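Structure, as structure tokens:
A single protein chain has been removed from this complex, and every other one stays in its place.
Chain lettering (A and B) follows the sequence in which the chains are written, and residue indices restart at 1 in each chain.
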Amino acid sequence: MDIHPTAIISPKATLGNNVTVGPFSIVHDNVEIADNVVIESHCELGVRNQRTGDKPLVVGSNSHIRSHSVLYAASSFGSNFVTGHRVTIRENTSAGKNFQVGTLGDIQGDCVIGDYVRFHSNVHIGQHSIVGNFVWIFPYVVLTNDPHPPSNVMQGVTVEDFAVIATMSVILPGVKIAGGCLVAAHSSVNRNTKANTIYAGSPAKAVGETSKIRLKDGSRRPAYPWPKHFKRGYPEEAIKILESIASDNA
Amino acid sequence: MDIHPTAIISPKATLGNNVTVGPFSIVHDNVEIADNVVIESHCELGVRNQRTGDKPLVVGSNSHIRSHSVLYAASSFGSNFVTGHRVTIRENTSAGKNFQVGTLGDIQGDCVIGDYVRFHSNVHIGQHSIVGNFVWIFPYVVLTNDPHPPSNVMQGVTVEDFAVIATMSVILPGVKIAGGCLVAAHSSVNRNTKANTIYAGSPAKAVGETSKIRLKDGSRRPAYPWPKHFKRGYPEEAIKILESIASDNA
Partner (left out) sequence: MDIHPTAIISPKATLGNNVTVGPFSIVHDNVEIADNVVIESHCELGVRNQRTGDKPLVVGSNSHIRSHSVLYAASSFGSNFVTGHRVTIRENTSAGKNFQVGTLGDIQGDCVIGDYVRFHSNVHIGQHSIVGNFVWIFPYVVLTNDPHPPSNVMQGVTVEDFAVIATMSVILPGVKIAGGCLVAAHSSVNRNTKANTIYAGSPAKAVGETSKIRLKDGSRRPAYPWPKHFKRGYPEEAIKILESIASDNA
């Protein structure tokens, strides 16, 4: 245990073995931190409001929460969870194993996120979003939810397994991004997409199959499905899944 | 009073009754906090620079400043002011009653903001913006001000009462968004708009009257003017105004 003397840890919080908490960080009541977790400086974990009640914040083993992050109560994260700096995640969100969310990420709560998901910096995930496994979302992407704002109608976005949403795209309310899709940068998607298809523009249109994109590494191998060439940073059990996907599509 | 022992409060600051200040927060000289205000952790209130002089930061009663927010001196906020996390508001900005600004909001200063305004997460409000009453601005919207950057010409944006600007839209310098307009997501508005009209695209064009949009709640009632169906989260005196607007348009 390596708790900095300036950190404020509630006696009602549960900390596993080998947990590090940096200077000026706060861990509130009912926070459950598993083994081998690093919490950097200036963080606040387990923020409560009317919607959280007494439900805990659960952080899985081997996680790393970078500085200035704020995580609410009533959310849970599987093992190997990693954040960038200044991440905000509101209540009632659950994420699976090895979720990574970059600097300035803003997850609004009431979201379900699968295993091995990667959000780059500065994504905005509206309430009621559903994100599958092995999804990639790039900077300044917004998943919206209100079809005629402001209103009480909430239509969350769904992003299926292995889909990729590139920089500065907006997914409009209720839209489903099908498995293996690629949404090109600076697009606005206003209807459901077909699997393994590239969408581009505002409003976005289908512009071909993802398999037609070639790797710019000199090999001219197909760039999609991306598990065929990219496995960096995943844990061993995820690499096995990626390898099986790659061979299915060989 | 509930001032955390790690908080740093200037003896020259004025705090009303029942003010809470969280851990690791700083309240500088000449800050005037009214009654029943909550200031969460890691905030800094009353930052001074050459432009603020000795002018105070004024925060109205029943306000709630969430963690990691930074508010400069020489700005004032009416009662029931609410921020998300990591909000930055520079000097010489005044906002009316019940202003709400979401997580990561960045208000550059020299702005005038009316009553009952709602900014969702991550809006960027350029210097010299003028925002009316009951305006809604959604994530990643930018109000600009320089028609040929960089220059010394400043043409702030004006947004009139009840207007709505959806996600990831840019309003170009000097543009007036007229009352009750809806700017669709991912648009770029380069000229003044007509009231109660929908604008979409880049550059944005008028695509119809807002009244033609129907609520997706099964009722098929008009979605605009939005006060006809949406009053969530407003204080009682605001709801009276919204109800009178709704009946005017019945």
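Points to keep in mind about this one:
By definition in this document, a contact is a pair of C-beta atoms (placed from the backbone, for glycine too) under 8 Å apart; a residue touches a chain by one contact, two chains touch by 3 or more.
Keep in mind that what you see is a predicted model, and the values were worked out from it rather than measured.
Remark: the omitted chain is touched by one listed residue; of A:Tyr72, A:Phe99, A:Tyr199 or A:Tyr224 this is A:Tyr224. Shown as candidates are A:Phe77, A:Phe99, A:Tyr140 or A:Tyr199; the residue that touches the absent chain is A:Tyr140. Within the full complex, the residue among B:Ile65, B:Val135, B:Val170 or B:Ala200 touching the omitted chain is B:Val170. Chain B residues in contact with the hidden partner, per the touch definition given at the top, are 6, 8, 24, 26, 42, 44, 47, 68, 70, 86, 88, 104, 106, 108, 122, 124, 140, 142, 144, 147-153, 155, 168, 170, 172, 188, 202.
The omitted chain makes contact with chain A at the following residues, 6, 23-24, 40-42, 67-68, 84-86, 103-104, 118, 121-122, 136, 138-140, 164, 166-168, 185-186, 201-202, 213, 215-217, 223-224, 226, 229-230, 232.
As a working rule, only the chains that are shown with their structure count from here on.
Inter-chain spacing, taken between the CA centroids of chain A and chain B, is 27 Å.
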